[in-house]
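Only a single protein chain was left out; the remaining protein chains are all shown in position.
What follows is chain A.
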Amino acid sequence: MRPTVRRIAILSAITTVSVALSAGVASAQDTEVPEPSSFTSMFTAMATPDMVVNADGVATPGEEGATGTFNYRINSDEEIICYDITLNGVTPPYESPARTATHIHEGTAGMAGPPRIAFPNPEDDGSGALRSEGCLQGPFTTGVAPEGTDTGEGFSLAQIEADPSSFFTDSHTANFTAGAVRGQLTSVPMGGVATGAGGAASENWAPVALGAAALVGAAGVGTLVARRRAQD
């Protein structure tokens, strides 16, 4: 039992109201929670109309000129996903048989697939863009149960981490029920980038003994291929 359960319960009671206002019936699951202290993975998706396919996998372009950036941070140990979604040029009303119309689906590029997570729909933030951000904790439900079982049941965030390219994200509207925009998930690295080893560029630079082996970890790789010159 996590020590924060009580706090989460109180928060979810508060956020359930706003979720209910913007997204219809809120479930007891899919709880809105505070941001966790750490993440196990991060993903982004550039969603565009040309990526949309219908339920039969047939290309079905979404809203012309629309785009969506979907940024996700996952803590798969706590089954929490934080979302930061921005849509430009997408015209509500939203429409979907699921509880909301903004989803992560399981499906590779060009293929249809069932929704696994339903997020609160992005709403106008005053700048003209539609925004939705927060964190949800599973187990997840979508409100869609074509064969009697909710399409979120049995899903866990670890499945996204294992194979992000098998998942896509989208928003559905009344005019574009197959999707106004859609994009496949791609991984982004976490934390800073380790691109320095010497201290020569340091703001606190001081001379040190040079000549130590620089390429830690470069051993153990198999056949080296000849460098080709790409810009002759």
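In this text, a residue touches a chain if its C-beta (ideal position, glycine included) is under 8 Å from a C-beta of that chain, and two chains touch if they have at least 3 such contacts; residues count from 1.
What we mean here is this: contacts and distances are computed from a predicted model.
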Protein name (UniProt record) of the chain left out of view, among "ABC3 transporter permease C-terminal domain-containing protein", "Extracellular solute-binding protein", "Class F sortase" or "Peptidoglycan glycosyltransferase RodA":
"Class F sortase"
Contact with the hidden chain (one of A:G57, A:G110 or A:G199):
A:G199
Filtering A:G128, A:P146 or A:G191 for touch with the omitted chain leaves A:G191
Please identify, in ascending order, the residues of chain A that touch the omitted chain?
40-42, 44-48, 67, 69-71, 84, 88, 183, 186-205, 208, 210-218, 221, 224-231
